[in-house]
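Every protein chain except one is present and positioned as in the full complex.
A and B are the chain letters, set down in written order, and residue numbers restart from 1 in every chain.
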Amino acid sequence: MSQVSVKQNAKVELQPQGEKAEAKKEIVYSTEKVNLWYGKTHALHDIELDQREQEVTAIIGPSGCGKSTYIKTLNRMVEMNPDVKVTGKIYYRGQNIYDRRFPVEELRTRVGMVFQKPNPFPKSVFDNVAYGPKIHGIRDKKLLEQIVEESLKGAAIWDEVKDRLQENAFGLSGGQQQRLCIARCLAVEPDVILMDEPTSALDPKSTLKVEELVQELKAKYSIMIVTHNMQQAARISDRTAFFLNGEVVEFDKTDTIFSNPNDSRTEDYITGRFG
Amino acid sequence: MAQSTSVSALIKEKRQKSKRQKLENLVPAFLFAAASVSVLTTVGILLTLIVETAMFFSEVSFREFFTSTEMQPLNRNNPTFSILPLLSATLLSTVIAMFVAIPIGLTTAVYLSEYATESARRVLKPIVEVLAGIPTIVYGFFAFTFVTPVLREIIPILDRTNILSPGIVMGIMIIPMVASLSEDALSSVPNSMREGAMAFGATKFEATVRVVIPAAISGIIASFVLGISRAIGETMIVTIASGSNKNLTFDITQSMQTMTAYIVEVTSGDAGAGTTAYYSLYAVAITLFFFTLAMNMLAKYISKRFREAY
Partner (left out) sequence: MAMNYIDQEAVSRQLPKRIAINKIIRGLFFGSTLFGLVVLAVLLYDVITDSWGWINWNFLTSVTSFDAANAGIIGAITGTLWLMIIVGPLTMILGVATAIYLEEYVKEGRVRTFFETNISNLAGVPSIVFGLLGLTVFVRMLGMGSVVLAGALTMSLLVLPIVIVASQEALRAVPSYLREASFGMGATRWQTIKNVVLPAALPSILTGMILAMSRAIGETAPLIAIGIPALLIPLPSGLFDSFTVLPVQIYYWTIDAALNAELASLAAATIVVLLVVMFILNATAILIRNKFQKRF
């Protein structure tokens, strides 16, 4: 794969304006004029967004605004729906992922995803986490054990499950299941983690744990998180994008969005006047 | 006047009401009677089989029936009774059938549930299911007049009646059953499992083999077991195409007689009522009955016991 030339190109093109400190953080994902149709429904309009390394980007907006759809275009999971058409360009580290020659499996080994509802496999805790590495060719049992342990530690669930690694994952609580899914995701050593409303099915206590975890993970991964919870976005993200009716109304540093938004619709939304 | 009409109307209404009430009470009784027919059928089957089998075992010992290897029921001088040759034929034909039905049925199910587009599914599924609607007598004819001659070109030592050809055709007959029950099991695996698997970069095949099939495994195995039960009870294909040789053998090129085919031969032949050969029919049938019943209950147990609560 000839990564280099494209990469440079993208980097120059998408140089963030302003602050020097930020310029050092490389852009992982950049989205150009992305439009998406479900059959005849035009669900995303000209989306333009960047995701920087080691940052958390939050995507907020009322339900049905296209935020989940958008995040699923980033690892092309949106194609699991029949009848989907995507136009525009999405660059992951400089490569257009909608290029026909780009293998989607490769993309997905680099970009992990955590779903709205915890979706552990009906297997043991251990096998859930070892699943990804096994697919990617790791057979050595010792190595697998190591990966499982580190991933579970990384997802802050090791202490809770270390004595029940061989039990069925369905026996865990909802919050534990979600952190297990995060561990499962870490085990394939992703570069980016996409989270699609990861706490919407969890109780407040588990939500807090996942939020803390996101903050920790930020040191090593780039994270994009869709959330319906504005406080959550404010608490954990560096940048926030506000989606409305399939469009990006505003995308800026989280502080700016929540203290001094540009667009009146953003203000209306975060002050709870609609949605 | 007005008063009297209203009174008579009232009486009339009351009468109607009591009539209606009577009907209301009669209906459940009638319905219960209808529902009892199916229970009586089971009782009838069990009683018939048990009583006549008891008659059989008053003449032939348990030991002879289940451990000897000679089956010569119509031999005038020295009739012998052993279920083993029939069991070996049933076992062989079932194994051959499942060698055809399991791989093709399961892969068909996976294709329809995991790979096919919605429109392809709508076309392909009914075609596969047509195979289930073809009468077994037609399959028997097909095995005897087409499959056997073709196989004999390839395997010259194959007898004109043999257990291989009907076994294969029986497998074809069972494909739709395995395919459609397995497909049900596969499609009841929630999409979030597939998404979870594919979000790591698993190919569709890897996601299917490592996540979807394991998640649906109870339903899939239950479909195999039901297929086996069907194969054990299948009658016409083997009756027509595998002949009536009652040898205890595991040579699939030979003519063999299954339990079901034996029942057809004896009932359509000249074993008169009251002879030992006639009673042997029921001993064979009760064995057949319990084999299929056990398989059906096993299938139900598997799909209940190991069902995952997603």
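The criterion applied here is as follows: contacts are C-beta pairs under 8 Å (C-beta built on N, C-alpha and C of every residue); 3 or more make two chains touch, one makes a residue touch a chain.
Every value quoted in this text rests on a predicted model; they were computed, and no experiment measured them.
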Among A:Ile97, A:Met113, A:Val188 or A:Met224, residue touching the chain not depicted: A:Val188
Per the touch definition above, residue among A:Leu49, A:Ile147 or A:Leu180 touching the missing chain: A:Ile147
Identified contact with the non-displayed chain, of B:Met170, B:Ile252, B:Leu288 or B:Ile302: B:Leu288
For chain B, residues in touch with the removed chain: 20, 23-24, 27-28, 30-32, 34-35, 37-39, 41-42, 44-45, 48-49, 52, 103-104, 107-108, 110-112, 115-116, 124, 127-128, 130-131, 133-142, 144-146, 160, 172, 175-176, 201, 203-206, 226, 229, 232-236, 239-240, 260, 263-264, 267-268, 273, 281-282, 285, 288-289, 292-293, 295-297, 300
Positions on chain A where the hidden chain makes contact: 1, 103, 105-106, 109-110, 133, 136-138, 143, 146-147, 150-151, 154, 186, 188-189, 191, 220-221
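Note that only the chains that are shown with their structure count from here on.
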Whole-Å gap between the CA centroids of chain A and chain B: 50
Complex interface listing, chain B residues touching chain A: 117-118, 190-203, 206, 210-211, 214-215, 308-310
Complex interface listing, chain A residues touching chain B: 75, 77, 80, 82, 104-110, 112-113, 115, 117, 119-123, 131-132, 134-136, 170, 181, 184-185, 188
